[in-house]
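The complex is shown incomplete by one protein chain, all other protein chains being positioned as in the whole.
Then we have chain A:
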């Protein structure tokens, strides 16, 4: 069953929520509200002023049009979150979350980003590298909620998805598959088992990720992943994608699993080493002189 609601998509995202396929290199394109992370380059004063005014305007327009995401009332306690933040995160992200040379600003990243980053163990970052890897989770759910609430007070950003957002009972798995293949497989592989990006970066496997974190990954676009804002992938479509990932990764794979998810390279290696190796061993055995 295909819902007929695809008409409310932006023109560029016509078929099944397609995002510009050239999103592979660096993500949030025009469709995503400006989130300035890099310091502005030194420019003649007039130009910078103009830029500031323009940015202010964009910000103002953004906060007008993004009311759903901008609410600050994350479930945790912002006060307790601040304490945790100062103790664990401020060394890199600054005491006001304004960022430092060791970490980006968290102003406007939203509660969803914190829950994703800390909830998948990426933060606090253990050591600098090509990208923050998934790691063991170092905080309780409550502590994460507190920090998320605190970061949400720094500036409007995507909030934590509600339980309705994550209710998969109505989801359309087939459409989710379409959306997944159009938007995600180019980085995450057809089986969701991950793929390499440039310069040692990679898109990790999504098969073990909880629905909540998949949702938040799409909302916040961590690191090299593009942001899939609700204007590009509606909450309904996000649920379809999650349902597809869950169904297909739980589909029993015949025989020894794992090999199929890496594609023909792994099959070829297996063919040469194991299959041909076995056959050669048999040939040697057959032609041995009888003793």
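The rule is short, and it goes like this: a residue touches a chain if its C-beta (ideal position, glycine included) is under 8 Å from a C-beta of that chain, and two chains touch if they have at least 3 such contacts; residues count from 1.
By our rule, contacts and distances are computed from a predicted model.
A.B. asks: Quick one: find the hidden chain's UniProt protein name among "(2Fe-2S)-binding protein", "RsbT antagonist protein RsbS", "Copper chaperone PCu(A)C" or "Cytochrome bc1 complex cytochrome b subunit".
C.D. replies: Options "(2Fe-2S)-binding protein", "RsbT antagonist protein RsbS", "Copper chaperone PCu(A)C" or "Cytochrome bc1 complex cytochrome b subunit" considered; the missing chain's recorded name is "Cytochrome bc1 complex cytochrome b subunit".
A.B. asks: Which residue from A:87, A:102 or A:276 sits in contact with the chain not drawn here?
C.D. replies: Within the whole complex, the residue contacting the unshown chain is A:276.
A.B. asks: Could you list which residues of chain A touch the chain missing from the display?
C.D. replies: Answer for chain A: residues 1-2, 15, 18, 21, 130, 172-174, 176-178, 181-182, 185-191, 193-200, 202-203, 244, 247-248, 251, 253-257, 259-272, 274-276, 278-280, 282-284, 286-287 touch the chain left out.
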